[in-house]
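Only a portion of the chains appears, each positioned as in the full assembly.
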Amino acid sequence: MKMNKKIWSVYLSGEIHSDWRDQIAEGVKRAGLPIHLDGPNCVHADSDDCGSVILGSEKNVFWHDRKSAAMNAIRTRTLIASADVVVVRFGEKFKQWNAAFDAGNAAALGKPLITLHSPEYNHAMKEIDAVALAVCETPKQVVQTLAYATNAELPRNKKPISAE
Amino acid sequence: MKMNKKIWSVYLSGEIHSDWRDQIAEGVKRAGLPIHLDGPNCVHADSDDCGSVILGSEKNVFWHDRKSAAMNAIRTRTLIASADVVVVRFGEKFKQWNAAFDAGNAAALGKPLITLHSPEYNHAMKEIDAVALAVCETPKQVVQTLAYATNAELPRNKKPISAE
Amino acid sequence: MKMNKKIWSVYLSGEIHSDWRDQIAEGVKRAGLPIHLDGPNCVHADSDDCGSVILGSEKNVFWHDRKSAAMNAIRTRTLIASADVVVVRFGEKFKQWNAAFDAGNAAALGKPLITLHSPEYNHAMKEIDAVALAVCETPKQVVQTLAYATNAELPRNKKPISAE
Amino acid sequence: MKMNKKIWSVYLSGEIHSDWRDQIAEGVKRAGLPIHLDGPNCVHADSDDCGSVILGSEKNVFWHDRKSAAMNAIRTRTLIASADVVVVRFGEKFKQWNAAFDAGNAAALGKPLITLHSPEYNHAMKEIDAVALAVCETPKQVVQTLAYATNAELPRNKKPISAE
């Protein structure tokens, strides 16, 4: 059966210090998937300073942070609200509470959630992984998951699977 | 009165072992209906194994199943959420609890529901049929229902109806 | 200030025995309004018989009616849910409880409601008019209301207004 | 199995010129059902004049009606929103568009709906009956339906039923 294809909006949340978004974007492009990718501003310094740069500087760093966090939320909240699927990446550095916060938002909004993190964080991620629909270790797995979700394409040239 | 036409998204849930989706797709195409069709991945083996193929195999078949069921849900949940109408087909084989689950989801989301099943399941289907807006026995009836819903076309070349 | 225009979906509910929909469609077209019009199936006989014609006839007229009412609801519920504005027309004939039911649906969904009826029904319509954002007597007023809502066009060539 | 009982809120909408609410209230009381009944103000004159009596009279009857309709809606909207089940009665007199409007509201809010009307209105009521979960002809049937819904009590001393 031939079916017209919906363009899926996929929001890539979380870590901004490695090239995982590029890897996913490249994979999505190479596979020709019907996917529109979005994400937060990934320039760390801009993300930290945007509020003060645009609205005026603050002497108190707490309010400096507040202004930028709120300004970033204009983008984040809008794009998560309009996403079909949310992917959240947890890396090695920082507390990354904003990533977990995004995951909580997405879950409460009923968005299918995909997590991406090293197995060493499995225990710390257990509550979020428990509501995720796929727990990936590599960007390639995310692309394969998206290819399967949108196009029903499965990379069967892998070794036979043991279970069942 | 001439009216512009909305493109309707219709999700075809349920049985994946007969060609009912192809029959509906063909009927929709032949009638030139303003309809975009979607459905789950219909390759049974892929649907069963996708989780392990992409994310790694599991020794325990319960978790092998869990991984694939969750992965399929990325597609299912997204497409049901964005559908205008949901058609659910119940066939002869298997428990088909996932089809009934999809119907429950669609009903709770306020989506118009069309069921498609043999009359021999009428009693077992009574709770779901009671919230459905049409109970069909054939794919042809589904196409006619969709033609009527979207284009107000009724196949009046049928025999006169008895009631009223 | 120049602004891009949103295409508005306007659903025309209610009476199907006069040409009020055509008048509105013509007015909308003539004024070049950015509006997409929808409505129920307006062929009374088809609307009464669709369920039995497609799904099989019923001896009992109550169930004959039920089948058709449910089938019509596939269209009605979908289009009201995706409408920006709902116009409900009350005419001279019949009980028209389905029109009032549509109005109740639209109101509960937060859709701006416009009513269209003769002043002689003002008292009977008072509960519905009280939630409507415009109470019109003529299709022309509906078109002017839609022109104002979508394009901010006001027919000022009318006589000066008395109040204020 | 013994279960604690929830107190159900049942809103009785519609006709205010016969004693059907009293009959239901009496039946509910006699059967000791765990039900809290509510309804609109049933004094027709007060319902018509409340707005002007409290807020000041209007020369224009259209606005006289508007004030009262809106004031009645404070009660109606609040109680329908907090109801578990909505019963809507359609009688012989008046247009009763407000009753159908209440039914549309209740349906859009996902409230189980019970209709109560003479069979002579079956055709006119077909769209509302199609979303109702029970179509009753007598207040006694409404009480029996509520007894079954809340207490699982069925009046089996009736004659054996023919179907099945």
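A, B, C and D are the chain letters, set down in written order, and residue numbers restart from 1 in every chain.
Keep this in mind: a residue touches a chain if its C-beta (ideal position, glycine included) is under 8 Å from a C-beta of that chain, and two chains touch if they have at least 3 such contacts.
Computed from a predicted structure; not experimentally measured.
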Assembly copy number, counted for this structure file with 4 shown: 8
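Here is the rule we use: only the chains that are shown with their structure count from here on.
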Same or different contact residues where chain C meets its copy chain B, judged by the half mark: different
Distance from chain D to chain A - Cα centre to Cα centre, in angstrom: 49
Chain centre separation in whole Å, for chain B relative to chain A (CA means): 30
Where chain B touches two or more other chains at once, by residue number: 110
Chain B to chain C touching residues, read off their complex: 1-4, 6, 8, 84-85, 110, 112, 114, 132-136, 141, 144-145, 148-150, 152, 154-156, 158, 161-164
List of chain C residues in touch with chain B within their complex: 9, 21-22, 25, 36-39, 41-43, 46, 48-55, 57-61, 64, 67, 70-71, 73-75, 77-79, 81-82
Residues of chain C that touch chain D when the two form their complex: 61-62, 65-66, 68-70, 72-73, 76, 90, 94-109, 119, 121-131
